[in-house]
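Shown here: the complex without one of its protein chains, the others still in place.
Then we have chain A:
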Amino acid sequence: MTDTAYRAPDLVASDIDSYLDQHAHKSLLRFITCGSVDDGKSTLIGRLLYDSKMIFEDQLAALEADSKRVGTQGQDIDFALLVDGLAAEREQGITIDVAYRFFSTDRRKFIVADTPGHEQYTRNMVTGASTADLAVILVDARKGILTQTRRHSYLAHLIGIRKLVLAVNKMDLIGYDRVKYEDIVGEYREFASTIGIDDFVPIPISGFKGDNIASRSDHTPWFTGPTLMEHLETVPLDVTADQARPFRMPVQWVARPDLDFRGFSGMIAAGRIAPGDPVRILPSGRTTTVARIVTHGGDLPLAVAGQSAMLTLADEVDCSRGDVIVRADVPAEVADQFEATILWMADEEMLPGRGYWLKLATQTVSAQLQAPKYQVNVNTMAHLPARTLGLNAIGVANLSTDRPVVFEPYAAPDGTISRDLGGFILVDKITNATVAAGLIHFALRRAANVHWQAIDVTREAHAAQKNQRARLLWFTGLSGAGKSTIANLVEKRLLALGHHSFLLDGDNVRHGLNRDLGFTDADRVENIRRVGEVARLMTDAGLIVLTAFISPFRAERDMVRAMLPPGEFMEVHIDTPLDVAESRDVKGLYAKARAGQLANFTGIDSPYEAPLNPEIRVNTIDMTPEQAAEAIVDHLLIMPA
């Protein structure tokens, strides 16, 4: 037993420093094993660990005892018991969740994700595949290509794994029959080509007996390819490919240790960056340059894809979590409508039209899915019509987001895979469960147009859409003159006529926007300035805006008039004499002012500067409020367009 248990490489004992240096520079291969249940995935991984002498003496002893107690291999070692970690799995003899195993040889380090074979646990298989460089697809030589073989091959390819091994397992149980092996390889090749897999490495193995795993099998002299271990150790890894792409860094978190420092942290998804490089912040599009790459051990001259970095920028631009810092001259795309492949992973089926949280890189937005365009039959690759997607279904659907999203296509036509900016998950807003994974194909043209032409939606276009001219009706007059009463009636009349309007008065402005302002002259000026700015934005949006403020000073009313294009500001003087207003005293304010309880009251101890040439003057002594409103609306609507 001891010769099969863990043993350190000889160099460990003879020269530990050399060994550590060598180990530190080994490359890392992350791979998955997948295939149908009972094809022997866990056994294969157990065998890989065993053959690379990763099993300690005590573990081996426990394994031998467990094998006899609950194993499925009679008195022999059941390697699957090494990896099936959860009690439920060991009892049922199946693998329900992805298990990560670590081993290394003299040439490489490995992280292997052992993924479940049962269809109901496809989401766990996809979890394992999403970070893998290579997939070992296992096939039981007695059974050949099964539904799950196709399904897992399709998923592995879909998720971007381009290095595939077809491990035809349990060769010992078919007497190492070459013809049967080649039939299986041929059948797989035919299937693979239909889903875009043009290259894979077939190997005849027995995980149980160890054939062609770590050493070449005597039973398959006709096989000239590499053993599984040889292939895993030598398959080329293009670890620097991501660095050749344009720079992308989703911002995770902003460091603000003091007022002078703002550091933008994130993992670099693609490309490389150096101080002085011009960058663009998406989705805003603002540009700046990188000032520093800050680390605990001093600033760096360069950072590359795969590193977690902290950048400072030369200018004070808005940038926060969810933004993506990109190379200035090759920005990523920004859109709010996409076509995507959806892998549904929840028991509750997809609800088209419902809002889900969409997480892509560090962005979280609300997203709605349309009904699928089609569902993929994973056995036949046929496109089936579908109204929804259920657990483990894969389909293609359009989706829209409530805000623009910075993205890249998951699989670009040139073969580039953008996992970080092309892959997303959908989260149920009520249960918080991750219900789907998605791979973006492309932005829908409609969204792209709307986004990039946003600047062309003019204030005239806004107004034209509402079949009206934007106007600002500025009601001015003493307290109690009737401004709000008449303005209200005007707005009701406009609504009845199908116009789009909004009334700004003391009630909806003083409590919110201007709650910080009092009644000193300075505050009154600022009050009017803010109301003017808000009213101007609303006229930009094409609305007919009504304001009802005393606005006693000519200068402020003229200031607002100057903010707007000529002809849009209409001064409406509600001309009620002081004695009449004071006699009405609806709110009892004049009495208070006369009693000295209210300072700066217009008309009492603060002046009212009546308009010299108002567009409309309303005499409230001769007219009822209704008549006044009618007159104002008439005047407004006969104004030349």
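What we mean here is this: a contact is a pair of C-beta atoms (placed from the backbone, for glycine too) under 8 Å apart; a residue touches a chain by one contact, two chains touch by 3 or more; residues count from 1.
Please note the rule applied: contacts and distances are computed from a predicted model.
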Protein name, per the UniProt record, of whichever chain is missing from view ("Peptide/nickel transport system permease protein", "Nucleoside ABC transporter membrane protein", "Putative effector of murein hydrolase" or "Sulfate adenylyltransferase subunit 2"): "Sulfate adenylyltransferase subunit 2"
Among A:13, A:179 or A:595, residue touching the chain not depicted: A:13
Which residue of A:201, A:214, A:235 or A:267 touches the chain not shown here: A:267
Which residue of A:44, A:77 or A:99 touches the chain not shown here: A:99
Of A:243, A:368, A:400 or A:488, the residue in touch with the unshown chain: A:243
Which residue of A:235, A:371, A:425 or A:598 touches the chain not shown here: A:425
Touching residues on chain A - with respect to the absent chain: 2, 5-8, 12-13, 16-17, 19-20, 23-28, 56-59, 62, 66, 83-88, 90, 96-102, 109, 111, 123-124, 126-127, 130-131, 239-240, 243-244, 252-253, 255-257, 261, 263, 265-267, 272, 294-296, 302, 304, 306-308, 310, 321, 345, 357, 359-362, 419-420, 423-425, 427, 432-434, 437
